[in-house]
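A single protein chain has been removed from this complex, and every other one stays in its place.
What follows is chain A.
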Amino acid sequence: MLLDTGYRPGPAAALRESLYRIRALANNNTLIRLRDPGQTISYVVMPMVLMLVLKPLYVRAVEGGTTKVVTGLLVMFSVFAISIAGNAILAERTWKTWDRLRVSRAPAAELLIGKTLPIYVVMVAQQTILLVYGCLVIGLPIPGNVPLVLGAILLWAFTLLAIGALLAAIVRSHGELSVITDVGALTLSSLGGALVPLSLMPEWAQVAAQASPGYWALEMLQAAVSGDAAGVVRPAAILLGIALVCGVFAIRRLTRGWGRGGLL
């Protein structure tokens, strides 16, 4: 007996079925993440070590050094985490599993949500852990406006996810992705003031910093940590714009699939 009856559910049932499929996809991607956690762990542990080592330097060099060392390294290693998103999406292409999913009943939007949701959770968790560590171990004052900080983390993670998806959609191999994310992340985050306080950098670098998402993330997070809601608005808007542009392009590309034009 064939189970495929061509049954079409009503709107409420369709929503339940959609959520059911998204949960199945998210579970599968969570399994994959949990079985290969090395990269995620290193992007949490490395900044913890660096925060401890660099804190005395920051405190002596700039005002508000503790905040700057915590937010700076948080931003830097969250930018590195773009490679987690990129590799996870690119792996579907390497394994040729993305086309298997595209043939299923799940439409493109469900596939993308199911794929990116666990990665998003990982990114948010990474930043939250580093911020909590910053408060408990490094001496960052506990933020007065926790929802504002959480909102900033959620937005920054969304931006990183969109950039990672975009990269995964356009690069042709894990090697290419690795070059772009490692060199790009280091350049963008340090140029944005994540490694060395911006005030200590050359003038040209301070001007160029504004082209870096890392710069705006740093602005947003430092404002959020200090409870400055007004200071969050401008960088948040810019990051949201970057996220939307990257996200829309990535969605268009991933929805269409790589076909035979992809080199993998």
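FYI, a contact is a pair of C-beta atoms (placed from the backbone, for glycine too) under 8 Å apart; a residue touches a chain by one contact, two chains touch by 3 or more; residues count from 1.
To be clear about the criterion, contacts and distances are computed from a predicted model.
For the omitted chain of this complex, the UniProt record lists the protein as "ATP-binding cassette domain-containing protein", which is one of "Acetolactate synthase", "Glycerol operon regulatory protein", "Nitrite/sulfite reductase" or "ATP-binding cassette domain-containing protein". When the full complex is taken into account, the listed residue touching the unshown chain is A:24, out of A:24, A:113 or A:201. Among A:69, A:82, A:106 or A:148, only A:106 touches the chain left out of the display.
Within chain A, the residues in touch with the undisplayed chain are 1-4, 6, 17, 20-21, 23-25, 27-28, 31-32, 35-36, 95-97, 99-107, 257, 259-260.
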